[in-house]
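Okay, so here's the structure we're looking at.
With one protein chain held back, the other chains of the complex are shown just where they sit.
As written, the chain order gives the labels A and B, with residue 1 at the start of each chain.
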Amino acid sequence: MINTFLQYWVTLFQHEFVQNAFLAAPIVAVVTAIMGYFVVLRAQSFAGEALADIGFAGATGAAVLGISSLVGMFIMTLLAALGMGALGERIRGRDVEIGMVLSFALGLGVLFLSIYTQNGANATVGVGVLFGSILSVTRTDVLVSLITALVTLLVLALLFRPLLFASIDPVVAQARGIPVRLLSIIFLLLLAFATAEAVLVIGVLLVFSLLIAPAATAERLTRRPLTAIILSVILALSFSWGGLILAFVGTGSHLPVSFYISALAALSYFLSLLMSRLQSPRGYRALPHPSREQTATA
Amino acid sequence: MTSVLDKNNPIVQLEQVRIQYGKRIILQDLSMTINEGEFIVMLGPNGAGKSTLLKLLLGLLRPSAGQVRVFDRPPSRGNREIGYAPQHRTLEADLALRARDLVGFGLDGHRWGPGWPSRKRTALIDQALEEVDATRFADAPIGQLSGGEQQRLLIAQALLTNPRLLLLDEPLASLDISHEQEIVSLVTRICRTRHVAVLLVTHDINPLLPAVDRVLYMANGHSAIGTPDEVITSTTLSQLYGSSVEVVQALDRLFVVGAEI
Partner (left out) sequence: MLLEQKYSGVLTTIQEEHKGNLDMFDFLTYTAIQNALVAGSLAAVIAAIVGYFLVVRGMTFTAHALPNVGFAGAAAAVLLGLEPVVGLLVFTISAAVAIGLLGKQLRERDIAVGIVMAFALGLGVLFISLYQGYAERVYSILYGNILGINQTDVLVTTVLSAVTISLLFILFRPLLFSSLDPTVAETRGIPVRLLTITFLTLVAITISISVQVVGALLIFTLLIGPPATAMRIVQRPLWTILIAILLGVCYTWLGIFLAANGLFGISGTDMWPASVYITSLSFGVYLPIRLLSPLWIGRKARRHATNLKSEEVLSQERSNNDDRLVYEAKGVLEVF
């Protein structure tokens, strides 16, 4: 029994696409997990969504022009990140404006997609961008992801402490001489990379599962940055590898990897919600005493 | 400062009221009356139960123990004799309404259908706007108005049913000094000319000292009610808080200071 099981996996791994998938997954997972930690901390989850949707237009536009959609995606997300960085704080809370731009980007993507498929090309390309194409990842893609991941992680490592400070308390950080604005822009550029990589695995529409869910789950379980980041990485790895394994073990010829990943992500997030509710029900907070209120007036 | 205690026409009566959620006691042994036309200020730190008391009077909560009577009846929702103005907030989406639309809710916001414009309705709203000195910006979108102006609109809205009791939840919060003064004079004027009882929740008694009749100070689940001189003293407050509190009078103002840091 175990023998056939192992035999199954050995045969699987002889295929290049399987190898690529299992190689790409951890590369992307690590980057998205760590970036996701900061995204959740900075309450910028909409930015990830926005970059993905705008990237969709870039990916499909590139396909129409005959360029690699990965390249198109990278370029578009980088441009979008620059745009968002330029707008700065004015974006905060502007749900309507952001939603309109997102939808328009998706509309453009749909347009390019229908042009692309009408010219006789394979209709499943669009689905790949929307829902992930980890099973069609090429060796080159893996290499490109690896390089961008390393660059991203290097920059993150360098900027770790100032970025953390600026994310938690921008006002004080600014006062201490940290260039908060510049850091925000750099962060968005890094996010563009991370988002493009996530889209490769799980597609534009399900980005949240890989970019936000691991970090959000981790931050529910612990407050300490390093622990949260490590936990986030472990979770992201479990989701992506887990999704792949389930897909190969599970349903027949169609392998909806992204479904499994999103299911695992949703499951763990809600489990963590449950756990944190059980741990501390609406706690009783001690009433403020005048002494703790500085010098309050009556 | 006229004393209305001799009028003695109680419109709100609380007897040994206790409010608790599970093990957490918010208020206990609260007994007090509010008389017609009285100006009462509610003070105390956050979480002390001030908003809870307002909700009680509005019929949104039931006490865990004790008796509450408002206008000689148990509190009920939708009582048009009570006007309620919450704290103003600045909302992006308040491009949706003009000032007079917001005030108009006070008149018929709870009725079915989209409503039909009528001259009588417009006149009533104009009157309310006039009373709070908001006629100038009656047609401006709410989102464009300052905090003080929005607060005035909320008060106008509350006045449209000609209430006998006005509940104001932190109307002075995040207002600068001049706007603060405007609201205080406005509320005082309304209290005296309309003979409306006012229960105003705030953090700082000082802007209201000239106008207030009595103070209700809530802390630690306990409360004390009386004139400012009676309640805002080191002894009374120390008793309330259960630890050492100093009240310092300086520059015509009262300051409450905790003894330990």
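FYI, a contact is a pair of C-beta atoms (placed from the backbone, for glycine too) under 8 Å apart; a residue touches a chain by one contact, two chains touch by 3 or more.
Predicted model, so just to flag it, every value in this text is computed and none were measured.
> Quick one: which of A:34, A:205, A:218 or A:236 touches the chain that's been left out?
Missing-chain contact among the listed residues: A:205.
> So which of B:101, B:126 or B:246 would be touching the chain we can't see?
Touches the omitted chain: B:101.
> Using the touch definition from the top, which of A:45, A:138 or A:222 touches the missing chain?
Selected residue, touching the omitted chain: A:45.
> If you put the missing chain back, which residues of chain B would it touch?
Counting over the whole complex, chain B touches the hidden chain at residues 45-46, 58-60, 77-78, 82, 84-86, 89-98, 101-102, 105, 108-115, 136-141, 144-147, 149, 154, 157-158, 174.
> Which parts of chain A face the unshown chain closely enough to count as touching?
That gives, for chain A, the contact residues 40-41, 43, 45-46, 49, 89, 92-93, 95-97, 99-104, 106-107, 110-111, 113-115, 117-118, 123-124, 126-127, 130-131, 168-169, 171, 205-209, 212-213, 216, 251, 254-256, 258-263, 265-266, 269, 273, 288, 293, 296.
Operating definition for what follows: only the chains that are shown with their structure count from here on.
> Between chain A and chain B, what distance separates the C-alpha centroids? Give it in angstrom.
47
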